[in-house]
Structure formats: C-alpha cells, structure tokens
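A single protein chain has been omitted from the complex, and every remaining protein chain is retained in its original position.
Right after this comes chain A.
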Amino acid sequence: MSLKNDLTLGLLKENPVLRLMIGLCPVLAVSNNAINALGMSLAVAFVLILSNFVVAAIRKVVPDDIRIPIFIIVISTFVTIIDYTMQAFTPELYAALGVFVPLIVVNCIILGRAEAFAYRAPVLNSVLDGVGMSLGFGLALVTIGVVRELLGSGSLFGWQLFNGAAAATIMILPPGAFITIGLLMAGLNKLENKVL
C-alpha cells in the first residue's frame, strides 16, 4: 500500500510541475517540440532516481548540518554524467537542450525530493518516489511539448501531420509556452472542481 502510494504521489496529486509549481524553467524552455520534451524528461528521471537512491542509501552516515552540500555534490555528479553522455551519444538533442542539461543541478524537484523524501525513507521507497516524480514531470513536460509542436509546427515527434505553413508559429515561440501551461492549469482546476 505504502509503496504504491509513494509511486503514484508524483503523478497527479503532487505533480511537481502542475501542482507544486517547481522545476518550471526546463518545462517552458524545452517543450517547443515533443522530442526535446521527452529527452529532457529522461535526463531528469536519470538524475532524480539515482540521486534519490544514493541519498537514501547514505542517509544514516550523513551529518545533519552539512547534508545540503552533500546532496548537491551527489546530484551534480549524476548531472555531469548525463551531461557528458548526452554530449557524446545524442549531440543533436544536446545542442537543442543547451544550458538546461547542466542546469538540472539546480532543478528544485531533485534537491526537494532528496531533502523531503529520500533523506527520511528507505532505499526502495525513495527509488519508487523518484520514479513517480519523474513520471509526473515527464507527463506534464511531454503533454505541453505535444500540444506546442502540434499547434506550432503541425507535426508530432517530428512526423509532419499537416502543412506547417498553416500552423500557429507563436506556439513554438516563448509566449506559446506560457499560454499552454496557463490554459492547462486552468483546465485542471476546472476538472478538479467538477470531480469534487
């Protein structure tokens, strides 16, 4: 029961992006097409799950006073690994995501979960929490990416669906990101009002 709860918490109820409003910068910046959004979600998932795992594993030997710098070193280790891996194996994606890959280190979701969850919970729960939170983050990011790519360039994951000239270019420009996420949140609010 508790394990299942740890896994599903991040999906909707405490969705990091749409509910807790953290980790917003990459969501807006790299959601101009679905492939970038998916790549960013995977990079964040890698760092979040592994840093939750390590923080939970070492939580008993970490002195309370200096836990934050230690978390940051753990997180930045994994960020450096994914940074160099992507640079080597997916150079195109890396160029598209730009400075947002090294900036995963200051993504509030990761330090937030390390401090609020992994530091206090066993390894298995922490890994599941990392998986759930990554899924919630990815869900929000890919949804926004799909909407923006479809409306802004008429394609989906790179497949051209209709004539790009008929698409609203504004959706893949910066204002489109703000509009999409604003409407998505308003829709979610309305949906919740109806259900409750």
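One rule holds in what follows: contacts are C-beta pairs under 8 Å (C-beta built on N, C-alpha and C of every residue); 3 or more make two chains touch, one makes a residue touch a chain; residues count from 1.
Following the convention adopted for this analysis, contacts and distances are computed from a predicted model.
Asks: Assuming one chain is omitted from the figure, identify its UniProt name from "Ion-translocating oxidoreductase complex subunit A", "Heterodisulfide reductase subunit C", "RNA polymerase sigma-H factor" or "Lipid II isoglutaminyl synthase (glutamine-hydrolyzing) subunit GatD".
Replies: "Ion-translocating oxidoreductase complex subunit A"
Asks: For the chain left off this view, which of A:3, A:25 or A:161 is in contact with it?
Replies: A:25
Asks: Hey, which chain A residues sit against the chain that's not shown?
Replies: Against the missing chain, chain A presents residues 21-22, 24-25, 28-29, 69, 72-73, 76-77, 79-80, 83-84, 99, 102-103, 105-108, 111, 170, 173-179, 181-183, 185-187, 189-190, 193.
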